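All protein chains but one are shown in place.
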Amino acid sequence: MSVSVRPRTIAASAAAAVVLAAAIIFPQVVSSPLLVTMAIFTLIFAIMSSGWNILGGYTGYISLGHAAFFGIGAYALARLSDHITVSTGYEPFFLLPVVGLIGAAFAVPLGIVALRTRRHVFVVLTIAMLFIGQLLATNLRDVTNGSTGQGLPQPPWLGDFFNVPFYYAGLVVLIAAIGVSWWIRRSKFGLSLRAIRDDEDRALGLGVNAGLAKLVCFVVAAFFIAMAGAIYAYFVTYIYPPVVFDPLADLAMVLMAFTGGVGTVWGPVLGAFLIEPAHEYFAFTYGDSGLYLILYGCLFLVVILLLPQGIIPTIRAMIASYRARRSPGPTTATVAGVPPSRKETAAR
Amino acid sequence: MKGTGEMKTVFAGILSVAVIVGLLLSGIPARAASPAAGSPIKVGFSVSLSGDFSADGKAILQGYNLWAADVNKHGGLLGRKVQLVHYDDASSTSQVATNYTKLIRSDKVDLTFGPFSSLLTIPATSVARRYGYAFLAPAGGGPSVFQQHFNNFFFVQPSPVADNLVSFCRWLLKLPKSKRPTTAAYITIDDPFAKPEIDTAKALLSSHGIKTVYNTVLASETTDAQPIGVAAAHAHPQVVLVGSPGPALAVSLTHIFIQQHFNPKALIATSGPDQGKTFSKSVGIKNTEGIMVPEGWWFGAKTYKNTQFINEYLAAYGGTVADISQDVPEAYSAGQVAQQAITKIHSLDNAKLIAQLHHGTFQTVQGAMRFDSAGRPQGQSFIVQWRNGNTIPVYPPSYAVKSVEYPKPNWH
Partner (left out) sequence: MDLIYGAIVTGILTGGVYALMASGLTLVFGVMDIINVGQGALVVLGAYLTYALQQHLHLDPFLTLLITIPALFLVGVAMQVTLIRRLKRDRTMLSILVTFAVALIIEGLLTQFFSADLVKIDAPYVDASFPIGSVYIAYVYLYGFLLSVGLLAALYIFLYRTKFGQGIRATVQNRVAAELIGINIARVETITFGIGVSLAAAGGMVYGATNTFSPVSAYDLISRLLVIIILGGTGSLFGALVAALLMLIVENITSVVWSPTWSTLVFYVILAAFLLFRPQGIFGKLATRQQ
């Protein structure tokens, strides 16, 4: 399957281990709870973006409505925590996998309906999905308490320590998301996804069960995004429909994946680590949501028009072409180093 | 697979750089405030200067600014000047939580005041509670907040929001049976302020025999009230109660009732008719006659420092008294309460402050204030009515300048 060069793999694994270690000790060494708070939001977005990427990046089916599962996850946790007693404060975290499964359960019928259509109609349907989610959350007052919103149980932690459990919960879920994403990419399943992305009809002709593959990605993405929503809800302690069914968060999630490199494992994470702290910074400095929307929109335009591959694949391509210029003969490494770009499809 | 090794190295490098850059970008140096005598007392809060609640947020900021200026002109608080530190939360719950964390831990404020809406108040109070800070909120007194039983929360308005229409109901039920309306319509937006007010009123009126002939709750984003207004008019209610968190619904429905030639005997809205010129210009000054709205503050009331407050406002912001939105005196009152409590205990210790706030009575431009253990104010709001192009209090009699005009004259 893969011909990985040993020294490089060790170096790469060591680098990943260093980053992981840094992430683990981060809250302990940093004295400002403000930074930890911002890190928590960053982790939440990284989870969302990685999850989204499993569908949007790997299969090419861009969903502009998966943030609906963020809201479903948030309300799912709110409802579930009505039935448990929160004494130590850690109990809701154990409910996170259940929340993920609830999100996945909602995703199955939605995915079945939405994936019946062509790609651009699919995008439009997912947009509708987000707004339907918001509408339902607003109108099903018995379940969600409508526009008045829902409170979540208040954890008993005080002072600076309050942020710490949320940070680690987010980190654990993110690691899981990255792990799943990496495993999919390396596997035969991931290969079939790439085939679907490049040319679905040809993949069908080759015997790939495209419908099932797409649905699995749709559902897995929903699974992680729902967990992100639950962590957010518990952290902020109060949710109401426009906040957890937020088109702006939805767009941010997609933008982060695009910026870092849609279709790669680490791209969405990188995108989140760049964009979310920048967002917080803008919020403090400018506060003005008008200006902030303008900046977001412009950033999105820049990324789409100038860097449609995202940062990681562009850098990879740059490195590959640099290596190609350096070494005279063709090598498998350089040819292979160019990532599969979104090929021209037959009609366009 | 395809050079994954080098890719990972590159990634790891970029990620580390990104994390560091991210930290640098977001690293705001914590200003160490030395608590030496003579240094200013910092009061921190988050307001909505943009987004959905921005109009009210700006008014709240005005109120806080006026109070701080007033305190500093008269010798400061405990001999020190008051300095306001604030951030814009863009009407976002996550931003408001981050803001208060920053205020308390990075800016090291001594006191925290509240933001505009119930929706933002809960996350904000939660942060303040973690650090033991008292939280005085001029707005955001929906039932959901009190359900949280925050021991550090104090809602600085005469009555909890849900009870705003109680005065109106009392007036209605005191009318002699021959004059009293027998049917009512309730139209409200599903909102943490407006809906509880209407719910309380509906429970009160229907339990006393006033029949509900039309009752509907609208989703917040409903922009076209046409079918609702028409249906309501068709049910011929004698009194209409509108739960409108901002002026939009009240104005829309008024227009629709005018179009449909429908004249209820009494019409009250939770917000909208209290917006002065904005309301009268939109529906036409002649059509405002008789419309009612609950309020917690009136410019003519003889409450503590009210005249002084109005003069300060006009000097700072111009305009007329009628332009002063309710949020301004509400914020001002929050400052007054804090000032009196701190002066009484002669300390900035938040734990002591919380205890004092639970036990004292405080004088504000909105009248006297007392709070229960969940932070509910123990008072009552009054009704204001449009008469000859101006709004005046009409009920309860202790506040009233004139008695209620009933029934409401027909549309022009």
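Here the chain labels run A and B in written order, and each chain numbers its own residues starting at 1.
In the analysis below, a residue touches a chain if its C-beta (ideal position, glycine included) is under 8 Å from a C-beta of that chain, and two chains touch if they have at least 3 such contacts.
If you're wondering where the values come from, they're calculated on a predicted model, not measured in any experiment.
Summary of contacts with the chain left out: across A:A105, A:A128 or A:L307, the touching residue is A:A128. Residue B:Q226 is the one among B:Q226, B:N263 or B:Q363 that touches the chain not shown. Within the complete assembly, A:P308 is the residue of A:P97, A:P156, A:G179 or A:P308 that touches the hidden chain. The missing chain lies against subunit B, touching residues 50-52, 54-55, 91, 190, 216-219, 221-224, 226-228, 230-231, 234, 246-248, 251-252, 255, 258-261, 282.
Those residues of subunit A that touch the chain absent from the view are 60, 62, 64, 113, 116-121, 123-125, 127-128, 131-132, 135-136, 138-139, 199-201, 247-248, 251, 254, 258, 288-298, 300-301, 304-305, 308, 342, 344-348.
Here is the rule we use: only the chains that are shown with their structure count from here on.
Subunit A and subunit B have Cα centroids lying 37 Å from one another. Listed in rising order, the residues of subunit A touching subunit B in the complex are 1-5, 7-9, 11-13, 15-16, 18-19, 22, 31-35, 37-38, 41-42, 135, 138-139, 141, 146-149, 151, 154, 157-160, 162, 186, 232, 235-240, 242-243, 266, 269-270, 273-274, 276-278, 280-281, 283-284, 287-290, 292, 311-312, 315-316, 319-320, 333, 336-337, 339.
Interface residues of subunit B facing subunit A in the complex, by the touch rule stated above, are 1-16, 18-19, 21-23, 25-28, 30, 49-51, 87-95, 97-98, 101-102, 105-106, 118-119, 122-123, 126, 129-132, 142, 144, 147-148, 189-192, 195-196, 217, 219-221.
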